[in-house]
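Below is one structure, written out as structure tokens, with a few remarks after it.
Other chains dropped; remaining ones untouched in position.
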Amino acid sequence: MAKFVSIEEAVALIPDGASIMFGGFMGCGNAHKFVDALSKSGKKDLTMICNDASMPGGPMGEDYYGVAKLVHNKQIKKLVATHVGLNPEVATQSMTDKTLEVVLIPQGSMAEMIRAGGAGLGGVLTPTGVGTIVEENPYCLGKQTINGKDYLLMAPILADFAVIAGYKIDKAGNVWYKGDTSNFNIVMATAGATVIAEAEQVVEIGDITPEDVRTSGVFVDYVVEGGLY
Amino acid sequence: MENVKAFIAARVAKELKDGDVVNLGIGLPTLVPAYLPESVHVTLQSENGIIGTGAVTDANRDPIHVVDAGGSASAVGNGGSFIDSSVSFGLIRGGHVDATVLGGLEVDEEGSLSNWIIPGKKMPGMGGAMDLLVGAKNVIVAMEHTAKGAPKILKKCKLPYTAVKCITKIITEMGVMVVTDKGLVLAEYNPEFTVEQIQAATEATLIIPSDLKPMV
């Protein structure tokens, strides 16, 4: 059952060195207020699993948008992502300073690997990445031929925490996403040992029609209210 | 040629059919829809979770909740829908996208493409490109024929592959090249160039068919 806590209480759950999945795509669908608080917390040596590292220069003139704050504050030791090109600090920390380890995974494979983790599957068999350096990726467990076609076996991804962001979350923890913020949030909600969901608005049960719930409350451990962005 | 990119985009537009689901890469490919005839309606897909992207207006602008695959403010069009990343890439990998149009740093005569990494220099990541190349029914590479005079259409890519044996057609300001089992066939050429000039700008050997046509 989802517990409603303050952002500070939720941040306090995270130990140094934790692995954390963050939903979102270029900041869209990041749990902004939680990330803000985490970036000020001094927590360090985190493994961040996120589509990207967002970017400096947010849509409302933010200096650092969403998870880019955590990179900027050097809280990330390892980043598992699909694309980091819009946040130049990743290249600096990984290629120049060598303080950040980056593992790149194709976006569709990453979504599926996280889903597989949350769904108890042994791996993902995808044609994506066959014949490329993805075959040498630490998450690639080998190549298999099935019915004459080659597939890479990619490992499931799980994490200590998943931090997701919903637009409306009801008192039972059911989540409704606005626009395309659902992106990685939906699969990540199934794959964190502890799932923290940030709501822009906490609503009453019934406000979200049972058919329109996109992440069921049973997946969510903690809800924080972030307020409208 | 005055506007090479516009010329290429206009030719790419002729590849799209009414009703197609299309994913466009950043840069040149985004110019393509402007050249579609009125009778051709395509559904644009943004791999981060929009089916049927539409125009951003003052009324629907919401860069916090709706962005395109480049992270910029986007919108869903009439009849469109929002999907999560696993559904989106299921759509892509499962062959439900009719065409993807994207640029390339290098392509080769086997139909392989390299456009995601320059080792030691630029490591931006592949994003959704590898899935799109493997999954889309038609993979159209739209790019300038050469880079500062150096061929980009090679016998074999030198940079790390984005995907192997995936390209359907390569469209440049010089011509339209179709990937076949036997190699690259120059199906159409731009009459501003001779076939010899086109071959000279191309490392791969072009197969010249008897029915070579001018670019339409």
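The chains carry the letters A and B, assigned in the order they are written, with residues numbered from 1 in each.
Keep in mind that, in the parts below, a contact is a pair of C-beta atoms (placed from the backbone, for glycine too) under 8 Å apart; a residue touches a chain by one contact, two chains touch by 3 or more.
Everything numeric here is computed off the predicted structure, so don't read it as measured data.
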Whole-complex copy numbers (one chain of each kind is displayed here): A x2, B x2
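Everything that follows uses one rule, which is that only the chains that are shown with their structure count from here on.
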Euclidean distance of C-alpha centroids - subunit A vs subunit B, Å: 29
Residues of subunit A touching subunit B in the complex: 25-29, 51-52, 55, 59-60, 81-86, 91, 94-95, 102, 104, 106-109, 111-112, 115, 126-134, 167, 177-187, 214, 229
Residue numbers on subunit B that touch subunit A, as the complex places them: 46-50, 62-67, 70-71, 73-74, 76, 82-86, 88-89, 92-93, 112, 117, 120, 122-131, 134-135, 160-165
